[in-house]
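Complex shown without one protein chain; remaining protein chains in place.
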Amino acid sequence: MSSIVVSLSSFGAAEVGRHGQVWCARLALAAGADSVEVRGELLRDSASELPALAGMASVYSSPEGLWAEGGWLDSAALGRGLAAAQALGAKRLKMAIGDFRASSHGSLWGLKVQLSETRIELLIENDQTVSAGSLPALVTFFDAAERAGVTLGMTFDMGNWHWLGECPREAAAALSRRVRYVHCKGVQRLPAKWVAVPLADSVAPWRAVLRALPADLPRAIEYPLVGDDLLAVTRDAVAQLRALP
Amino acid sequence: MSSIVVSLSSFGAAEVGRHGQVWCARLALAAGADSVEVRGELLRDSASELPALAGMASVYSSPEGLWAEGGWLDSAALGRGLAAAQALGAKRLKMAIGDFRASSHGSLWGLKVQLSETRIELLIENDQTVSAGSLPALVTFFDAAERAGVTLGMTFDMGNWHWLGECPREAAAALSRRVRYVHCKGVQRLPAKWVAVPLADSVAPWRAVLRALPADLPRAIEYPLVGDDLLAVTRDAVAQLRALP
Partner (left out) sequence: MSSIVVSLSSFGAAEVGRHGQVWCARLALAAGADSVEVRGELLRDSASELPALAGMASVYSSPEGLWAEGGWLDSAALGRGLAAAQALGAKRLKMAIGDFRASSHGSLWGLKVQLSETRIELLIENDQTVSAGSLPALVTFFDAAERAGVTLGMTFDMGNWHWLGECPREAAAALSRRVRYVHCKGVQRLPAKWVAVPLADSVAPWRAVLRALPADLPRAIEYPLVGDDLLAVTRDAVAQLRALP
C-alpha cells in the first residue's frame, strides 16, 4: 500500500506564506496524509521551522540544483539539503541535477563521498528544465552516476515531462527501475502553458504511466489544493490518491 | 468491409425521448447504416418498442452491469439483456462488467451456464468507470473468464479510455484479440471534461488505435449526431465511417 505524501507547495506560495509550513503540514496530516514534503523555497526561517516540522516530513525538497551553472558539483547546496532533511528527521532529500554536463562526470566521486557520510537518501527529480528534466539528460546522468558507483533513486514527477515535450510513458519505461517516489501531478493545457491539476482531471494517460512505475511507492500530491474548506479539499485529494491501485 | 452501426444514443436522450428509437432507427437505416444498436436506457415501453425495432438492430446495449455492487453476478440483468436482444432479433448483447471483483470469480460458472442456453453473443464493453473501464480491470476479467472456460468478445469503445486516464493504444494492444465490435468515438477535452466527437474531430491518434484492432469489424457511430437536417448529418457520418480503411 502506497504511503500518501502532501507536497506543501500544493497549498500555493501565498497560502504557505500566510500560514507557514508547520500549519500546512498539520492540516495535511489532519486530512489523512501519512507525511509531508517540506519545500525549501517556501521556508521563511528554517532555523525555527525545520525543527517545528520534525516528525511530520518524509521528504525535504531542495530548490537548488546539484550541479551549479557551469557544471560544478554544488557540495554546499547538497550539504544544506542534507542538513535540512536531518533537522526534519526526513529520510529523503529531493533535488534536481541542475547543470550536470559531460565535464561534471569527474565530480560524481565527490558526490559519492558526500553521500557516504549520511543516511539520508538522495532522490533525483525530473524538473521542467532541459538540462535536468529532459529524458536524455536524466538517462545520461543516471548511467554516469552508476558507472561512478553512485546508485541513486528517482522522484518521478508525472506531469513535468509535458512541459518539455517529453512522453511520460517513454520516460516511465526508461526510468522505472530508478523510481522510489512519485509526484502525482496531472496536467491540462491552457493556450499558453501547461498547468498542474489532480490526476482525475488530467488529459494525460496517467493510469498507464502510474502502472509503468513500481507499485507501492510513496505518492505525493503536487497540484493546487485550493478551496474555502481546505481541510475537506485536502482530505478528498488524499483519499482519492489512496484509493488508486 | 466493416458493417456500419448507429448507436441510437447518438441522437441524444432528448431527441430519442421525443421521437422514440423506432423513428431513430428508421432514420439511421435511411441514412445508409447497416443496422442500429438499441439502447436499453432510452426505451420507454420495451414491450412495444423492441418488437417494433426487430430486424433493424444488430446489438442491444444493456445499461446494467453484469456484476452488481458487491460483486454478485446479476443473472437477472443478464436475462433481461438476453431477452431484449432476442426480442429485437439482435445477435449481440453489449454489457459492461459492473462490479466484478476477486470474489466474483466463482460466479463465472454461472455466467457460463446462462450463456450456454442462448445463441446471443455477449460482448463486454469498456465503460467510463474504474471497475469496468480501466485496463487492468478488463484484462483481469477476461483472463479470469477464460480460465473459467468463458471466452467472451469485447466492444472496444475508442473514446472511453480517455475518461479514465488510460492510453487507448495500450488498451488496443492488450485487448485487440478480444475485440468483435468497435465504438467509434472521438474525443475532445473541454476545461472540465472529455466530450465525444466524430473521429475526424478527435484529438486522439484514432487512426493508430483503429489500426491496432482487427479489420472488418462492425463499427458504430457513438458521438452526438445533431443538426437541422438530421438525415443528412447521419448520412455524412455513416459515409465517413464507411470510407475508413
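Should a chain be cited, it is by its letter among A and B, assigned in written order, with residues numbered from 1 in that chain.
Note that a contact is a pair of C-beta atoms (placed from the backbone, for glycine too) under 8 Å apart; a residue touches a chain by one contact, two chains touch by 3 or more.
Here the structure is a predicted model, which means the values were calculated and not measured.
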Candidates B:31, B:152, B:199 or B:221 - the one touching the absent chain: B:199
Of A:96, A:164, A:213 or A:241, the residue in touch with the unshown chain: A:164
Residue numbers in chain A that touch the chain omitted from display: 134-136, 161-162, 164-167, 170, 189, 191-192
Contacts of chain B with the absent chain, listed as residue ranges: 169, 186, 188, 199-208, 211, 245
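Note that only the chains that are shown with their structure count from here on.
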Chain centre separation (chain A, chain B; CA means) in Å: 41
